[in-house]
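The complex appears here without one of its protein chains, the remainder shown in place.
Chain IDs A, B and C follow the sequence of writing; residue 1 opens each chain.
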């Protein structure tokens, strides 16, 4: 295979070489356990402090409110399960949406078995939460609103500011799964009234297996992983020092390049969307045309099935996804696409392309041509397509 | 500072250069999300499969029973919390010991608040569980025995085979925290009747932030982190591919070199213990003289306090620990040393030296000389010491 | 994830298309995964399958198994074609990943459906052929640990 065009940056990203570079000294040189007292341990500790500050800066947060975890899923589990426990005397009601990542949805199902009442809000056809419905869903028992910042499949960006204001007015905790948004769109936890925020390094050219949960000072949730006194006694386990260092560098890098990078990506995104919709019949764009992640394209091709499309793209050296990568264990069509009202067979034929700063106009043109060929070919094989 | 003599390998180890080497391609080249369908994702998936097999082999386990986690603490939390939930219809009683790592003890305290009854077994003066007491502690409500394979502070190795047999006879699950033992002593999960086993890569020259929980087929515990379908739906989160790869290599390496390496370490260990006990008055060895980890030395020096000793050793370029590194957030003397019967002030003056394959005889001699000097100096400053 | 044979049949599917005035046409689907397969048979007077074509809306495994199934039934008698089970198709493809076994059932059922259609049109009864389901989706099995 020749060149690969990687357009699955919402699933995971390449760890940036400068990130790997920054991590390297913490494997075999400064490998001390940060909790120890001797000199090389001090170096690990300082490195963690710096990374924590790098990340806090991107969020306008206090660095002591950043708690490192093993990734977005752990952060989501922690936020929901620990809030449910910590605020049980206030109530048992949690509000979320139908388009959350499984790390939220499956955690909610788990909590339902333990007595939680969960409201799963509908979204509109563009995948955006309806504020009136959110407001109506609030009860005196509501302890937590957990709504993602931006959706991983269709890229729609939620009205986080309004949600934060509403939550604050009602004195309800607000958690947002920002795994797709952190480093891609500007976030200020104070301006947006965010109480907890989940993120994962590998989505922004950081390493896999490291994430954080932002917990605003005053939020009473405790440990999810009990044990040693790491992370101010809130998250036990010897710190993943190289991972943390890499995350810090990746976050600083994402913030620095954000404006230029996402501007370029959004332009290419819109170019690709326009051409595909114009040049391939029976297609539709999923997600909001405006309020969407700068690098997200999600298009349904009627009469064809996603996996075949992906395999054929792969044969041409194009890495893409259909629905969300994390859920590929299942054959069901994406719950997000169903939630925005797509019928099963159309949901099946959807393609997600998520660009990176490295994606070029030539890549885009090549991919568009290949999509046209492959879609035509698969349609000619489809019993549903009559031309 | 010149050369460093690192004798805190129970806290964490240097990631072996060949381990880092093996990890590197999975950061910026084969960075695909293993759940995806395209070619580079296939490479991540294969790499994980191989690492799982490398690890399973060391345990005599089926590779499908190895579930990757973010480290020993997560594995311990998962094993205990999920077993407590899954077997609640059978009972609520868990048996453990007073010398477990905090990842077990604090999880037990958490479970106590949720209705668990926990028996914390005493140990003998060498830090070994007494089988009669274990047997007596079993009730019809007992759902789990969780006893560590080897202690992280004093190195004592528990009678795991007998515990496994007893657990099997009574139809009780047996979990062992083998974070200190995996790769250091031979373990066969079938021969030892181990149902669940926790481990952490960074203790055997693997990277930080990756561990596993072995779960024997048939054990009914479910997810601790809910979300995507990774790890056969039992542990959500995008896989830490480089970490997993590094762990596989580290495990294979530890198994291969085990006999020679630990033979050499044990010899040096015994040499150092003998000389220190002989040449420094008012000292005692903590932990079992025979049934102990090959690289663990733990000695109490009467009349002096551990932190001062550690700082002075650090000034000489010697990295060591006093009590367990993970707990250094606390000022209390080690719960392990108290459990084997040391009075507070003697527990305070204990030093743990944990060797590695790189420790030489010259290092040992240098360290012994420095210990002698420093202990003498601190004693001369101590109000407790009258010479 | 797929064997080379599967990839070959996916990349170069044999016998894609339709047969006009086919002797039998069968369409089956799997409501669970949403996939659909249609099989066309051209059967001569001696009951031999001369021609077999398919159309598939489905995953890679569905395409490959359709293609292989058409290859396997071509030239066979109706009775012989009945023995082209999903197992036989999978074996001919050097296996399928466990989650994809159900896809091969689509091919088996599509042949049966086409044969059933042929028998109805001909007003004959084919020994051993039961009325095929149009939806083969089964209960999802909980994975056992």
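In this section, a contact is a pair of C-beta atoms (placed from the backbone, for glycine too) under 8 Å apart; a residue touches a chain by one contact, two chains touch by 3 or more.
Quick caveat, the model's predicted, so the values are computed rather than measured.
Here one chain is not drawn; of B:62, B:126, B:257 or B:308, the residue touching it is B:308.
Only one of A:136, A:161, A:220 or A:361 touches the chain withheld from this view, namely A:220.
Contact residues of subunit B toward the unshown chain are 303-305, 307-308, 311, 315, 329, 331-333, 344-345, 347-348, 380-384.
The rule is short, and it goes like this: only the chains that are shown with their structure count from here on.
Each chain gets a centre from the mean of its Cα atoms; the one farthest from the centre of subunit B is C. Centres computed as Cα averages put subunit A at a distance of 34 Å from subunit B. With centres taken as mean Cα positions, subunit C sits 55 Å from subunit B. Shared interface positions of subunit A, defined as residues touching 2 or more other chains, are 307, 311, 329.
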